[in-house]
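Removed: one protein chain of the complex. Kept in place: all other protein chains.
Our next item is subunit A:
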Amino acid sequence: MEATRAKIRAFLAKFFQHADLKDSDDIFALGFVNSLFAMQLVLFIESEFRVTIEDDDLDINNFRSIDAMAQLIERKTTSHLAM
């Protein structure tokens, strides 16, 4: 899970250059988030972690923080492996 968090952190650093993001920080509350960023985030998660983000995953709480995204990826990876 820490490797996942590190990759997300590195990706977010491109967008939140002046913020020292903690894993639990709410990125929506910090601002700088627009629809274009959200889509880039979805594409990043899909390509980097080989998962597919679907309609049911589109809950803002899944993308609110580094921790939340890491948990989403963990769930998606686990469910994929279980199939």
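Everything below uses one rule, namely that contacts are C-beta pairs under 8 Å (C-beta built on N, C-alpha and C of every residue); 3 or more make two chains touch, one makes a residue touch a chain; residues count from 1.
To be clear about the criterion, contacts and distances are computed from a predicted model.
**Q** Would you kindly match the missing chain to its UniProt protein name, picking from "Alkylation response protein AidB-like acyl-CoA dehydrogenase", "phosphoenolpyruvate--glycerone phosphotransferase", "Electron transfer flavoprotein subunit alpha/FixB family protein" or "Simple sugar transport system substrate-binding protein"?
**A** From the listed options "Alkylation response protein AidB-like acyl-CoA dehydrogenase", "phosphoenolpyruvate--glycerone phosphotransferase", "Electron transfer flavoprotein subunit alpha/FixB family protein" or "Simple sugar transport system substrate-binding protein", the omitted chain resolves to "Alkylation response protein AidB-like acyl-CoA dehydrogenase".
**Q** Using the touch rule from the top, list residues of subunit A that touch the missing partner.
**A** Interface with the chain not displayed, on the subunit A side: 14-15, 17, 35-36, 38-44, 46-47, 54-55, 58-60.
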